[in-house]
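Written below as structure tokens is the structure these notes are about.
For this view, one protein chain was removed and the others were kept in their places.
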């Protein structure tokens, strides 16, 4: 059982790369119509309750008249227990007309990774999880192919093979949703899952991150590397985004690119693209897990 | 007269950055159906005539069954005078079914720069020309606006203001073509010229490089920065390409990108884009002037 | 007088790229020992005086136990006139043990650009200034060579040629300091000024940004491009930093790199480096002018 062995061996490194600060925190992600006194009101709420702010960042979208902010504070010494913060903060948030989420570092999000036949994004996420880069639990892998079950076994993760068949989409998605519910999944990561989710599915489960193998909005849809080669581009990219009912058009989280030349064949684009895909997807998932992303309209604010 | 003063002052630097090697060369750009012995035949032609090859690079497009090559050699000591090389090489090229061009470093290409109202690409090209980075003559600037005439005056370049009016496109392009002929122009550089050339124009004058302010094929057409902002992309780009009758779809020479964040407004995208545009356009023009680009189909081979 | 002509022509673009938001603001840059309530206290000071915060960002250096923040707010409707804000805020800052600076968007910083013989960074800064990217006044250029006077003339800027001679350093720097005082200079930009400032000079005038033609700390000192070529590196860089008495070791503001290959000669490194240098220097100067940089120890926090 390699993962156990490594966990103990890497204790030394874990501390360095854990991404935690060794103490419990609460994180508030909030957006509301822009108005005077927002920072003062929120910061005062935390201060008067004895909280120490360790990260505060804000953004104003002037065109939208919107204020967006991320505030993280230490829970040690905070006057309110976690279970009461939500109610207490409501008194402040409601008059502001705010949308907001409250997250606690103690609560580990539960992730399901969905794959088809390619293993590079899956392996990369599992390695990073093992190395302490992704603070979450990964109890479930779903695939429309049986190919990657051995990897799931190796990491001790349940693998559910749900083959896709014609005219059974609704039943298929019902099974998927049942699994997400059974495993109490907070976030689905499509790690090269080569099927399209229905608008209906997305309505029922909206926390889904996808990696698209192109520099969106170029080459929306299928076979982007072949089409990039045919167009003769000199750079290819990859895009991690939240999934919406409109294919490949959801809010973009992260993008990156790599240079190519006339010497690169489609197979080289695929090879280089694989490295891009796993890097970009991993960064997006990490940002999400750190509660650094606020979505509004079709845009993201990334408090990095 | 700033340019004269600088020319003498910068002698020291000119040597370093001229891009010439201090001797005359011939450059052959050739493409033909792939077959055995191509390199041997071409290299032997040069060797038996006493030429010293200083750069030889080749590419095979396996799918297209095409061999493409760039070979540059010193003319000093070469048995054939430049005027006879073309005829002599024909004897070798014809049996190969080759398309080829022969260029001599002694012949300075003549460039016309076309602009509208933005000056950043124009200034950048003129500064690089003055600094010795672009080995060419720039006798002509054409614009559909009068705005940038002062810059032309400053650099001692003729400026022709040809305003665009409705229903006069044919006459307008006829005037442009007449100017290109009068000034013996080899290459037109569209340095933020915000008008579309007609397919008819491109048929009559095909050596045209354009800078498109997006990472093609994303955001083809107008207002790419506004549309990039609306899409919420995290990276913007610029693309230099040869102009064909199909708008924004010509062979790509060079692309580059820059990261943006939610803090960047449309005005920031425009500002960052300007830097991209002038860098990417300047690199493309330099590659063209060094005879490093071979176009086939809708693709380029860049022997860099 | 090209700059006047352009100023009027570019009105349209200026709005887009000015970097101002069309209203007056105050910006506070503050650092102090980390403690509870900092954000609340500062934000409440602004709120209770009727200010609307348009940007607030903070950073904690845990190792140093330091809180660092940048807060910008609109002055329209603010209860205190600018002249009284400093005194009023002192009452809050002093108990916190804070170092802080207050800047007003209405006050245009005055820049002196120092050059030697190379013109690329100077021209780039002047173009950007003209295009509205750098909100400042540039009344003075100082050089140890006469070469670039024509550029100063063209842009209507005073040019002082102070040649360097042996054994006259003290007198030389006295002249420089007198000029800075006479022109009421707030910031000196060393735009390829190839002389070293004495520790004594830096003590007397500390606001100096330099561009170093390497990826510091590699190739500290002279001839970095030659040394980079000899070392056979595959990437070169440029670094903008504040000048301290320790040569090339001051706080780094901005760095960037470009790939090179075995085909690049020293002259190519110099050419590519020139593009890097002007981009990196321009970005650093812009960040400084927007009051986005906080220096502490030998580090910078860049609130970008």
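First chain written, first letter: the chains are A, B and C, and each begins at residue 1.
Convention: a contact is a pair of C-beta atoms (placed from the backbone, for glycine too) under 8 Å apart; a residue touches a chain by one contact, two chains touch by 3 or more.
Predicted model, so just to flag it, every value in this text is computed and none were measured.
Enquirer: Just to verify: which one of C:41, C:59, C:192 or C:272 makes contact with the chain not shown?
Expert: C:59
Enquirer: In the complete complex, the non-displayed chain touches which residues of chain A?
Expert: 2, 5-6, 9-10, 13, 16-19, 117-120, 123, 127, 131, 133, 147, 150-151, 154, 263, 266-267, 270-271, 274-275, 279, 304
Enquirer: In the full complex, which bits of chain B touch the chain not displayed? Write them out.
Expert: 21, 36-41, 43-44, 46-48, 50-58, 60, 62
Enquirer: Residue-wise, where is chain C in contact with the chain that is not depicted?
Expert: For chain C, the residues touching the absent chain are 59, 62, 215-219, 231-235, 237, 251-257, 261-263, 265, 298-302.
Following the convention adopted for this analysis, only the chains that are shown with their structure count from here on.
Enquirer: Go ahead and note the Å separation of the Cα centroids belonging to chain A and chain B.
Expert: Inter-chain centre distance comes to 43 Å.
Enquirer: Residues of chain C that touch two or more other chains: which are they?
Expert: Residues of chain C touching two or more partner chains: there are none.
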